[in-house]
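All protein chains of the complex are present and in place, except for one that has been dropped.
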Amino acid sequence: MHESAFLLGQVFNGFSVASLFILAALGLALSFGLMRVINMAHGEMLMLGGYLAYMTLQIVPGPLGILVAMPVAFVGAGIVGGFLEFAVIHRLSARPLDTLLATWGVSLVLQQAARNMFGAIGVEVTAPTWLNHTVSIHSGFLSGLDLPDTRIFILIVAAIVLGLIAALLNKTRLGLYVRAVNQDRPTAAAMGVNARLIDLAVFALGTGVAGLAGVILALLGPVTPTVGQSYIVPAFLVVILGGLGSLVGTTIASLIIGLFTALIEIFVDVSVAQVLLLVFVILFIQIRPQGVITVRTRALEG
Amino acid sequence: MNAIPAPILMMENVTVDFDGFKALTDVSLNLTPGDLRILIGPNGAGKSTLCDTIIGRVRPTSGKIIFKDQVITNLPEQEIVRRGICRKFQTPGVLPTLTVFENLLVAGRKNRAWYRSFTTKTPPAETARAEEILTQIGLEDRRNIIAADLAHGEKQWLEIGMVVATDADLLLLDEPTAGMGPTDTQRTAQLILSLLGRHAVLVIDHDMSFVEALNGYVTVLHQGQILAEGTVAEIRADAQVTAVYLGRAEDAEPAHA
Partner (left out) sequence: MTFQKKYIFAAAAILFGALAPFIINPYELSLLGRFLALSILAMGIMLTWGEAGILSLGQGVFFGLGGYALAMHLKLEGLNLANGDMPDFMVWSGVSALPGFWYPFANPYFSLACVVIVPGAFAAAFSWLVFRRRVGGVYFALITQALALAFSTLLISQQAYTGGFNGLTDYSTMFGIDITTEYAARYIYWITFLFVVAVYFFLRWLLASRYGVMLRATRDGENRVRFLGHDPVPYKVVAFGIAGALAGIGGALFTLHAGVVSPALVGVVPSIEMVVWVAVGGRNILWGAIAGTLLVNFAKDQISSAFPSLWLYGLGALFILAVSFLPAGIAGLFRPGSGEERVMRRILSRRKLSTAE
């Protein structure tokens, strides 16, 4: 295989991993911008999406099952997320650190529930045949480059979701309210924006997107009760690098982390790559502690 | 006072630009040691930004700030405090779980090196000074209560006390009467007047009754620029000021924001 093909293959891999990070981190980042809280059970929304895909495909087998599974997972995870926001997070939102711990408790309960319902080993979701191909290049300097359909599919889904959310935030009234609450909650509330409802809507939207990401995870490997855990720590790092609740920041940070991981794994094994990623994040903080995108605040304690 | 003493703080042509929005434009201001200065202006005039710039929370885009003959424009915040400028914020910035007295002790530490904190003994001079300030701000009977339990006005006084305890030569008081009733406002004015001489004080406020009680030299800020300077009476008489600020403030009753 050609060197440049191998390198390009890794870059492509980086982009597809980054796409997953975007989908996984988007909800975290949006809610963090609004409420300054992190939902530790966000990884379980991925897991939920995966199991919903599995169940949907039991009912709707065939090539289009996966396309049915995506809205099902989006709505399902969104509803569970909305309930979680209403029942736990909203009550604790004045205490961000306690919210971390309480939602971690939720995550343990959800994992155990999945274990009891589906078993610890995990279930397989077979990709439809139209996603079973691999785009291979056999000639030229990129000879030997393989681009699996599923990975291309991830890129497309992430791009569409990102485009829709950007449109939602920038073009709709809901988006206007979200940006208003993001910038100045008391003022927005004084102007008649129901900040409480905005929190709930954004949270449900974010967990819904995570559910969607879960469907894609299901195409890549078995769905296990802890499947979300392997993606959630990088997603947290994306939030740290991305800056407060910024869509652009989250996207750039996902790309940085995705590409960094994919390229560093050319040289070192996965465990060392994890250590180097952490070192990279610490170094990044030294240079840009406020994240990729800066938001100014006038509050004493920001 | 015949000879005019050298200014303790000089702002020279300070401009602050927030990504294209000019919060301050070419502001020059001299403050006299031990003296009072009142800064007024409508909302968004740049009063808080001016304070932020002096204490290093906001860095000027151009111009410089000289304190006691030394340029402090780009020093770290805690270094500016150590040189002798301390600020009270708009929302009370007391330390809620510490007692009133502990709040004053934290503010009044003379040697601020962290490695000198591993002791249970407070230097007697610091304790004595904290007791003195406690009396000055009128919270003797609240000494051992946690600051979170204080009434709103009391928190404001405690924070003024903390700023005083740092023994800074220049105190910046950002809306010290925000949310106070008339009685507490007058008390605050008396407290501030009692600080003069030992400290130079820059007060930001909207409330004209408070400004009149203080009766000091007034600077009016409007859209990031200095509009007028003078005594309270002169400012009252200034047609321009009345147009942009006082007139409007008197029409639309609430001066607090």
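Per-chain residue numbering starts at 1, and chain names A and B are given in the order in which the chains are listed.
FYI, a residue touches a chain if its C-beta (ideal position, glycine included) is under 8 Å from a C-beta of that chain, and two chains touch if they have at least 3 such contacts.
Treat the numbers as computed from the prediction; the structure is a model and nothing was measured.
Within the set B:23, B:162 or B:241, the residue that contacts the chain not displayed is B:162.
From the options B:43, B:70 or B:120, the residue with contact to the chain not on display is B:120.
In the complete complex, the residue from A:4, A:150, A:183 or A:274 that touches the missing chain is A:274. For the chain missing from the display, the contacting residue among A:101, A:121 or A:167 is A:101, taking the whole complex into account. Taking the whole complex into account, chain A touches the unshown chain at residues 32, 36-38, 88, 91-92, 94-98, 100-102, 104-109, 111-112, 115-116, 185-186, 189, 229, 233, 236-237, 239-240, 269-272, 274-275, 277-278, 281-282, 285-286, 289, 300-301. Against the chain not displayed here, chain B makes contact via residues 55, 77-78, 81-82, 86-87, 89, 91, 93-98, 102, 105-107, 109, 112, 114-115, 117-120, 122, 146, 148-149, 162, 166.
Criterion: only the chains that are shown with their structure count from here on.
For this pair, chain A with chain B, the centres built from the Cα atoms lie 46 Å apart.
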